[in-house]
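Notes follow once the structure below has been shown.
One protein chain is absent from this view; the other protein chains keep their places.
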Amino acid sequence: MARELIKGNVAMAESAIRYGLEAYFGYPITPQTELLEHLAKRMPELGRAFVQAESEVAAINMVYGAACTGVRVMTSSSSPGVSLMSEGISYIAGTEIPAVLINVMRGGPGLGNIAPAQSDYNQAVRGGGHGDYRNIVLAPASVQEAIDLVGLSFDLAEKYRTIAMILADGSIGQMMEPAELPEMRPIQRKDPEWATNGNPNRPRRQLTSIYLEPHDEEITNLRLLKRWQDIQTNEVRYKEYYLDDADYVIVGFGTAGRIALSAVRAARAKGIKVGLLRPITLSPFPVAVMDELSQRAKAFLVVEMNTGQMLDDVRMAVRGRAPIEFYGRPGGVVPFPDEIMSEIERMTHAKLNSQTDPRMAWLERALAR
Amino acid sequence: MVTLIKPTFAMEQNAVYCRPQAFTDVSTHYCPGCTHGVAHRLIGEVIDEMGIRENTVGVAPVGCSVFAYNYFNTDFVEAAHGRAPAMATGIKRVLPDKVVFSYQGDGDLASIGMAEIMHAAARGEHITVIFINNAIYGMTGGQMAPTSLPGMKTTSSPNGRDVETQGYPVRMAEMLAQMDGAGYVVRRSLHDPANIRKAKKAIRTAFEVQQHGLGFSLVELLSTCPTNWGMTPVDALGWVNEHMIPAFPLGDYKVSPAVAQIKF
Partner (left out) sequence: MQKEILIAGFGGQGVLFAGQVLAYAAMDSGMEVTWIPSYGPEMRGGTANCTIVIADEEIGSPLVQYPPLAIALNLPSYDKYEPLMQPGSLLVVNQSMVDRLAKRNDIVTVFIPANEMAEQIGDKKLANMIMVGALLAGLPEISLEALETALKNHLPVRHQKLLPKNFEALRKGFSIAQEQMAVRP
């Protein structure tokens, strides 16, 4: 199919339709509203379910109900709305059923603002709701990648009976880029062996997240962790740029990652051997490649649109074997490549030390600015 | 566990009273004398009579009836507290040909789940809700419910519900009847055989409303909680008659013209 110029939010919505979305439940919130609006028009046209719920709480519980029947179901929101959905996310995780969730992040905490941010990283990769579980979290950096990851998220959610979350941000949602949508796939309604779809001629089925006997809940928690081990083994995804001969490694995801790419190119033009690792799966985190890079890199620079959340995962992967620097723009401020370029130059000249806390060192610089 | 008599065996013995096929072979966890058992039985009989056992998905709430999914021999899911109407909406929208019902208590439906129930009714979701109103939180040990009566002593209103600080009981059937999407909203009581028969008829009507695609249907059932009310089961039944019915009058709050035409 030909490339078309398409907005991230619309692209994700249409992609979900073409990958077989049968039901969408959501609530309006900036900057993801075009996603809901697109589905409001398209889903009824196709005879598929669309409900504008009374709240994000209701929306995620509608997703929960539809997910129990085994169909492809999705919701989308932005940061404050995802907080409201945390309850349902936990229940879905505890019930071990597939669902897809898109978070088009904005500045927070609280009402925050509607500008692009990455401050829900911890909430997303650590699960968000109560209890012992993890979600698959995929971070697109372009409209095309967002389209592709929506398809992947359905496949992964179904394969592992888990939640797959697309963690985008306002600029991915609002940006237009040329991209190719997948062909429309016919809906193939499956009857997974666990689905409570009211089908006759079989023993009844039930789906619940309740395990009143602690030993049963313990077994469930261990089952979830075992599944997570398989996900960690099989599903790590990332993209490398100029890393083959890199002395310095930038790590950034989503919008911060692609902005860092501009800075990396500018630094390369000045002869600085710097490369970029852009994690696509934030959870599972690309630990193995970080491990390998930490044995040959002179230093790392983590760039995020928050105060250093992925930074902690990088620190755990690097394990003190190389100095780590941090540069963040929280609160909905999007960094320019020039800022990251300055950080690269600073890093190449500074005396680096793997003992200092990169977040606090950055805070001092940020406050002094 | 009690050994239960199988319906087939019961029929061979010319039994006049046997376990609905819509029930599983499990004894319930409900306290002796609690009317949850009666409500379950009525639903089971209606499912049997309508022949919809293999075409039904139930949604259990959080509260005393949290284990309802264990007792019905149909597909069942377990919702988060108050969210059963949202979950039922999700199921019904992708499976419009199935019968979807939720079973909810007063804390679940009238307090934490107020938004979900009102909007499910406003949207006219083709689901059936069985609402158990016993004016108290049973599962957590007898706290004040949104439907507790003024002056009623509970563990969280130890001096009696003070309307000045703790507000007034919520009348759900009356409120839900105002929603244009509701096809059938009635209140019945389970305190004596005559009212139980009326309750069963209402449950049947509510399921018929759903099957005919006539909108949201809800049957509120005034029920007992002998344990947390601190009464014998018989006294509890009397208390429903004397105190709850005056506060929650029985009746048909919404019967849409189309629903009035249903014959079964």
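Order of writing sets the chain letters: A and B. Residues in each chain are counted from 1.
In this text, contacts are C-beta pairs under 8 Å (C-beta built on N, C-alpha and C of every residue); 3 or more make two chains touch, one makes a residue touch a chain.
If you're wondering where the values come from, they're calculated on a predicted model, not measured in any experiment.
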item	value
Contacts of the hidden chain among displayed chains	A
Residue among A:111, A:176 or A:316 that touches the chain left out of view	A:176
Residue among A:49, A:114 or A:249 touching the omitted chain	A:114
Among A:146, A:261, A:311 or A:324, the residue in touch with the chain that has been omitted	A:261
Those residues of subunit A which, in the complete complex, touch the missing chain	3, 5, 30-31, 113-115, 170-171, 174-178, 255, 258-265, 332, 334, 336-338
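Definition applied: only the chains that are shown with their structure count from here on.
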item	value
Between subunit A and subunit B, centroid-to-centroid distance (C-alpha), Å	40
Of subunit A, residues touching subunit B in the complex	22-23, 25, 49, 51, 53-55, 57-59, 61-69, 71, 73, 87-88, 91, 95, 196-201, 204-210
Touch list for subunit B against partner subunit A, complex	24, 54-57, 59-60, 66, 69-70, 72-80, 83, 86-95, 98-100, 115-116, 118-119, 123
